[in-house]
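Of the protein chains in this complex, one is absent; all others appear in place.
Chain lettering (A and B) follows the sequence in which the chains are written, and residue indices restart at 1 in each chain.
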């Protein structure tokens, strides 16, 4: 019963929270660029407006893909909140991501095509990192279940400090933050028109935005697992991480996909191995 | 009853094959093939109902098998001599000498060993061979007709073709049901010969060359198999697989001695499953007509290789050897997934991804925990269905568009809506939850937990896998908004496509039942514990939980709702793709309006990441590393 309640809570609260976080993000970004910035509720306004626009499509696959992307993202957040299996959450997240790319590739527009290809490369970079993070969490807790993380007596961050950096890498890619915003930027930076988002418009773009909010909550939720012992600790950790992400977003320039792929996989592997050796040594 | 069933699944195909060889009447051949397929499917299901059994046919059959062994070896020797291939000749001579010595001087109690035995693992394999294999054979009817029309043959070569195809079905069933290792060797050699003949079927220069390569690699495996059996007999004193498995733990305790024959048998399995450094025969085999690729080189024959490795897993459980098998499997999984990502040839992608998935099964066998073996068996089952489906799709597409390059499949939905959709379903069942393949992969990764090197390779490998599947599915859908033209297709081609696609989805839905009925008993038999508890159809273990039905229902509902919404979309809502405001369209192909008002067609291509995934560069290193791991595997025990 509590699980169902949690699921409903996740379903409703996650996008709202995600929108607010994105709003704060835009505000802080503006502040870092010595601008005033939009209101905190701006992401909500954007999505509401998009929902009210005329549906416009290249073909029906795009609509299908947008819907499935949203369902996949929402479902993965529900799974996280109900304490399910980390690897399963990851796979469900992949469902959404795969459909987003399929929808982009389903349009013959070269911008959307290249965006889709780049998104695939981003997936290639962050997916192994996420699996490694989950695997190392399982090393500490002995199980892939989210619920078992909360049975730990001390925060995971002590055991897996380097894995947290690896997660940060994946986070930057997943949140479409600079320097890895190569397939599409979270902000309206122009690159390849809008990359993987180019051909989605109106209500379908709104759906993708909402799905993105779910994903923000999901990745931040996974960050929170690293300080599972206290609620305040979780909030502080997540807030600091997100601030760091914004800072990185604002002080770095976009890199090429080659650099992304090499550095993500290379750094990820090195940090993982070092962290694991340290874990074995303990 | 049991006699009849074994007769039907193993011997009947041999007899039907003989009939097909002399039969030149097309329609009759069609009837016989469909009828055989039906009988095979029904009898395999009946066999499944019957459950485990042991059976010894009359001693006469034993002599026939011995005769058959020498017959096949003689044929292979002749081929070797004719092609002047030293490797084939010497390996075959070694086999003949070994077999003579083994058959007539070493083994004293011929006939005392029951020829057949089946547990759930064998039965799963029989199901795969009989159902998937038969459907592919039926597909072959329509495919070969068009294939030969395309080649303008004066005399049809279909009798030979179907002779080997059907013969192969019998041989595979025999292989997975065999208890007597010598029988298994016979069927093993049968599949090698069938494969050689079918790869060379089109009799072109490249087909002959690739067939020869496949032959020498498989003969190498066959030699390893024979000597493995001989050593096994020396160590255990029996030829009965069942007895060896039952006494497995005691051999494992005895250590060392059993591992050498195990290595040889596993090595034989690796050559048959085309693992690195032997992957080149399987990619070369793609010159054969598509039903051959689907049947032999993706869903069934290569499964014989992993079958033997999974079959023997309980014997080498907990040894250093097992760890190396896991390491080898994980490495090849990653390496061949990378090779697949660098390809644009559809059949080659399928070939490499087959090798990759087989390697994952081998890795599971090497991890050798109950959960890993469960993953291995489920992978065998689900992979066979989905991969066969993909091959048949590529075959049908190739006949229509004249290319197997995935770049040419851009916007395929406009031309072949049904086939394109079936192919997309095939891809989704290969890559996404809640389908069976992904569930098995989940089990595999979770059971690798704690072995970090394995985990890293599995993580990287599954990332690459998503890359090459996803873009293929996406680009097939790249069409302008329009009603797709209806598609004409032979019933013998369409039927198997639909059936396999349905099977892939439905069987995934009933995966808890499959696990309970087929996988759990056999794992419990050899490992004494059940890896997963099923609660409301969800797989639960100490390390994790996989929600089958909630996922199916929620994702299914979402998908259904999405589909309903997309139905409402009208042509009025459709616009052209974004082309900077310069878009034009010629014959439904979008392009830019260039200088002087000329149309410039928009062309896009996938990233194949040559610098990371280039075949020539990678293969060299992969082969060296794989070979090194194999050598360490063999001599590691001595260290």
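The rule we apply is simple: a contact is a pair of C-beta atoms (placed from the backbone, for glycine too) under 8 Å apart; a residue touches a chain by one contact, two chains touch by 3 or more.
Keep in mind that, in the parts below, contacts and distances are computed from a predicted model.
Entry comment: the absent subunit's protein name, as recorded by UniProt, is "NADH-quinone oxidoreductase, B subunit", drawn from "Glutamyl-tRNA(Gln) amidotransferase subunit A", "NADH-quinone oxidoreductase, B subunit", "Cation/acetate symporter" or "Glycolate oxidase".
Every shown chain that the unseen chain touches in the whole complex is listed here: A, B. Within the full complex, the residue among B:210, B:238 or B:583 touching the omitted chain is B:583. From the set A:198, A:228, A:241 or A:275, the residue in touch with the chain omitted from the display is A:198, counting the whole complex.
The chain omitted from view is touched by exactly one of A:48, A:165 or A:259, namely A:48. Along subunit A, the points of touch with the absent chain fall at residues 26, 30, 33-39, 42, 44-56, 188, 190, 193-194, 197-202, 205. Considering the complete assembly, subunit B touches the hidden chain via residues 575-576, 578, 580-583, 593.
What we mean here is this: only the chains that are shown with their structure count from here on.
If you average the Cα atoms of subunit A and of subunit B, the two centres end up 36 Å apart.
For subunit A in complex with subunit B, the touching residues are 54-61, 63-64, 67-68, 70-72, 75, 79, 84-88, 91-92, 94-95, 98, 101-114, 116-117, 120-121, 123-124, 127-128, 131-132, 135, 138-139, 142-145, 193, 198-199, 258, 261, 265, 269, 272-273, 276.
The residues of subunit B lying in touch with subunit A in their complex are 410-411, 431-433, 438, 442, 445-446, 449-450, 452, 455-456, 458-460, 462-464, 466-467, 470-471, 473-475, 477-481, 542-547, 551, 554-555, 558-559, 561-563, 565-566, 569, 573-579, 589-590, 602, 604, 606-607, 611-612.
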